[in-house]
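A short worksheet on the structure shown next.
All protein chains of the complex are present and in place, except for one that has been dropped.
Presenting chain A:
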Amino acid sequence: MRHPTRLIPLAVTLLACAFLLVPIVQSVLAGLTVNYFRGLSSGLTLKWVGEVWGLYASSILLSIWLALACLAVTLVLGVPAAYALARRPGRAARVLEEFISLPLAVPGLALALALLQLYGSYSGFRTSWAFILVGHVLYTLPFMVRSVLAVLAAIDLKTLEEGAATLGAGPARRFVDIVVPNALPGILAGALTVVTLSIGEFNLTWMLHTPYLKTLPVGLADSYASMRLEIASAYTLVFFVMIVPLLVAMQWASARAQRILS
C-alpha cells in the first residue's frame, strides 16, 4: 500500500529536475524559435544555429583543436608520469603525487595570472594558441595522472613486468606490451575527462585568450554580451550538443575503470 508521504521524496526529486531542466529547455527552444519575444507561435528555425556557425566557427574549431592537443600532451606526459609514480613505493613519490594535484586546488584565475606574469612578455607566445594550451595542460594533467595511477595501483604491475622481463622483454617493450594495455581503462577515463574539461574550461581560458583566439565557452560569453538572445541561445544548444555526449562517455569510462579497481 502506498502512503501519501512516500510520494514526497519523488515530488522533491521531480521538482529539482525541473529546476535544472526548465531553464535549459527554455534556452534551447529560444535558440530554435524564429522570434523569442513572440514565442513558439512564430515557428521553429535553424537560422540562428547557422548564424552561430558563421560567427563562431573559428571558436568551435579552436576548442576542438585545443582539446585534442591538450589530450596529446597529457597522454605523453601523464601516462609515463603515472607509471613512474606507480613503480616507486617511497615517500618522495607520494609527495610528488600530491604536488601534481596542486593545480586542482588553485583557482583557474590564479593559475592564469601566474602564467601571464611568467610568460606575458613573450608576445609571440602570449598571442598564440599554445599559450592557452599550456593553461589547459596544467589544469587537466592531474586528472590524467590520477586516473591512470588509480588503475595501475590496483594491478600487480611489478610482478607482471618481471614476468615479461624473464621472457626477454626490455623496459620499452614492457611499457608498450604490459603497462599501457593494462592501464587502458584508466587512460580512456582520463582522456575523456581531459577533453571534456578542456572544451568546457572558462575561467582560465578567459584570462588567457586574445580577441583573435576565443574558445567555445569564451565565445559563448561573448555572444551573451553582444548578440541577440536567439543567437546566444542557439550557441548554448551547440555547446550542449558537443559537451553532453562527452560527459556521458566520461561517465561510462570512469564506471568501467572503477569496475577494474573493485
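The rule is simple: a residue touches a chain if its C-beta (ideal position, glycine included) is under 8 Å from a C-beta of that chain, and two chains touch if they have at least 3 such contacts; residues count from 1.
Just so we're on the same page, contacts and distances are computed from a predicted model.
Novice: Going by UniProt, what is the name of the one chain that was not included in the view, given "4-vinyl reductase", "Amino acid/amide ABC transporter membrane protein 2 (HAAT family)", "Putative spermidine/putrescine transport system ATP-binding protein" or "Carbon monoxide dehydrogenase"?
Specialist: Hidden chain identified via UniProt as "Putative spermidine/putrescine transport system ATP-binding protein".
Novice: From the list A:96, A:116, A:169 or A:197, pick the residue that touches the absent chain.
Specialist: Answer from the full complex: A:169 touches the omitted chain.
Novice: Write down which of A:182, A:205 or A:223 is the residue touching the left-out chain.
Specialist: Residue touching the chain left out of view: A:182.
Novice: Extract the touching residues of chain A with respect to the undisplayed chain.
Specialist: Residues 155-156, 159-160, 162-170, 173, 177-178, 181-182, 184 of chain A touch the chain that is not shown.
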